[in-house]
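Everything below concerns the one structure shown next.
All protein chains but one are shown at their positions in the complex.
Chain lettering (A, B and C) follows the sequence in which the chains are written, and residue indices restart at 1 in each chain.
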């Protein structure tokens, strides 16, 4: 007896491993004991992000993105990264513009949500400088991470069927042996490295997330190496109080970095708002390669670290303002909105 | 092109629906608006538990089991229930002994964990009064609920392969089209009705769980009808404070019942301990059909409701004691432990 | 009859038309922009019990002001749950979500949407963001509502790339592909009018014209011949109350304009 393979997408199968091969990797590389993983973003990126890696970032759109690590990746001039465009927005745009990412697997990229399209990364995609290696949907990526977290080769889904998105994905369509209907199989995706920004985390890597998890629960468990940046590194005993709040467990984590405002200029729910002025500045200057270059000189290469960057984007006054906006105590500024 | 079906288990395929058929059921039967679902356990069981239903209970083993509803099902003499033995312990034992459940799909049943085997339900299984319709593992059941929650026909897994558990399950083994290796597919399981006991819940059904979720997250979303019993029904605004703590969302819930100590004699994490004296009494008397009968007369048919039952099992003094044991303020009593 | 605003913008009109399509006590998956504005407007007018869901995990919030991102805190402000993408898209796949909202760069006669590329996929003239959650919404929702500005380049006979499935190549095609039954595009809203899909052909069909717009205007802004219903309605313009509410929802005029 057999079931039919009805269709096979032509997208590049990035990040898939035979489940046994990945189990072996986990066995040999992931530690199981509570060990102090605190380090600097500089060290963490130097050690755990490697040229050519398949890389993913936690959060969603402009929310809870580990931007201090994004800047550090640019500063260390990592190259040939393949990005999981699982809704990759500001992170993807900067990394492509800086020449760190030259391949991307796209659920959503090249855009800044309501703010419009991304001049820099679109330019790169259209010139071929950044290659799109496949298309997928958000659910498709979500469930590729679920498959990897579960250590299974694929997860069935009922989306993408009939579309060109599927044609350009690495998915296959088979006949469901129970219903006889076509069903899409999304293959597991194990990023080489994934980076997350969280409100709090202990030194071992047990991390809590306030508000929505997006796909971080599955993504952190799917990834071979995991870097956490946290607003605050708390004592392990804080985790004991509510262990049901641990969204990322220590045994998947390789590095823990305390980085207050580490998501700037993206948004940290309950803590601080997007820095729309800064995002608008980027969207404006990145309309030319020279402008993007100047931006990186000013905000990345021209500063020694993230704290110096925070000073440069407006320091304490700006950060206080962003906290106030998040608490509805100050009005938001949206310079990119031209009253359309 | 095709992939091979290597094996098909002979277990009865209980609770599976074509995903489209279940979508139609959801569309026509599940409400989406915040509506007050508070009712009594009596009403909830009368309305939402029907003879012949495929039924499942939240919690795990002797932990967080909605016992007030179990007793009410017995009191209302529901019949021909098919139970998801997704580790069904005290609930399964009573419902089988009382003649409510006469078919069971077994991951774990007929036992009381450390306390030993279940005299009453074993007797029923061995006499044929309760029929075992299939075998599966805990992961197998967990992922059958995951498939149902996701609205997909199956989930792949790497357990059960090669075993008789799989032979007597409703699973199929196919060749993974990526690795070429055999992989087990567990079919979706949509219980007709599932019941949960939680520490707190709002009137609409938004429920929080303290501590481990076990498989309640997936099970509640997989089930067609859902009854929640809660230690406390709280104001909706309590949910607003930490919406990330909502484990069961209101739109899957049909009835909300406030039942303090509603898990008795099972354990409610952070709140009260098992009533081991009561469980021991059941294990003792249920060694004969007459003893089981007398138990039901005394504790179920002989009391009008759950509060009267709580009085009968020891009232305030007993309940205070169970709270103290959970807080390590009093020693536990384990009468079934004969110093083996 | 409700008091009508004397002037209104096409964006305001599209938001109001979209809001009016949402029935009370149902659920809608929304993104940022006009969709969330329409859903909140519906909640504040005829559909107070509408369940609003965001793909990133926000379930049932009382959205205070328009979120800029679908993961932003207003998407789970005073919410029933702040959950995950897995949870929300599973609920959508399992049938708990009634309406979906989508934008589009281009749409074709069968309601197929392109938001991926203009030109050849491998060497695009214009690279667009891709599916995001759009394909999932368009695949899984019983009633998908599409909002876009219409012109000849955007209303095309056949899209360059089907990012999100409409009725594919016609009747039965969705089911043959394996998509859930009884799903697909429900209405298309543009600055000129409202479209449904003809039975049994599943081709785009004009069902309402906005005030002052003619069928000729519609045809002039489409690169294919649009079917026209026998009884084309005329859209009610936004009421003054609707316009006031739109300002409340989008006080900075990010989407509605200033």
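Just so it is clear, a residue touches a chain if its C-beta (ideal position, glycine included) is under 8 Å from a C-beta of that chain, and two chains touch if they have at least 3 such contacts.
All values reported here derive from a predicted model rather than from experimental measurement.
Novice: Which of the displayed chains are touched by the chain that has been omitted?
Specialist: Answer for the hidden chain's contacts among shown chains: A, B.
Novice: Touch as defined at the start, partner being the missing chain; which of B:59, B:151 or B:265 qualifies?
Specialist: Checking each option in B:59, B:151 or B:265, the one touching the absent chain turns out to be B:59.
Novice: Would you indicate which residue among A:178, A:204 or A:261 is in contact with the undisplayed chain?
Specialist: Answer from the full complex: A:204 touches the omitted chain.
Novice: Thinking of the whole complex, not just what is shown, which of A:152, A:171, A:184 or A:263 touches the missing chain?
Specialist: Final answer for the missing-chain contact: A:152.
Novice: Among B:3, B:26, B:106 or B:188, exactly one should touch the missing chain; which is it?
Specialist: Hidden-chain contact among the options goes to B:106.
Novice: Can you list where chain A touches the absent chain?
Specialist: Touching the missing chain: residues 19-20, 22-27, 30-34, 148-152, 204, 206, 221, 239-240, 243-244, 246, 249-252.
Novice: Could I get the residues of chain B that touch the absent chain, sorted low to high?
Specialist: Where chain B meets the chain not shown: residues 59-64, 85, 87, 106-111, 113-115, 117, 122, 125-126, 128, 132, 135-140, 142-143, 146, 157-165, 168, 173, 181-184, 211-218, 267, 269-270, 274, 276, 326, 328, 331-332, 334, 337, 339-340.
In this text, only the chains that are shown with their structure count from here on.
Novice: Give the identifier of the chain nearest to the protein's overall CA centre, each chain being represented by its own CA mean.
Specialist: Checking distances from each chain centre to the full centroid gives A.
Novice: Does A-C or B-C have more contacting C-beta pairs?
Specialist: A-C
Novice: Roughly how far is chain A from chain B, going centre to centre by Cα mean, in whole Å?
Specialist: Taking the mean C-alpha position of each chain, the two centres sit 37 Å apart.
Novice: How many angstrom lie between the centres of chain A and chain C, each centre taken as the mean Cα position?
Specialist: 27
Novice: Per the centroid of Cα atoms for each chain, what is the distance between chain B and chain C, given in Å?
Specialist: 41
Novice: Where in chain B do residues touch at least two different other chains?
Specialist: Touching at least two other chains: 19-20, 150-152, 243-244.
Novice: Of all residues in chain C, which are in touch with two or more distinct other chains?
Specialist: Residue numbers touching two or more other chains: 76, 82-83, 93, 180.
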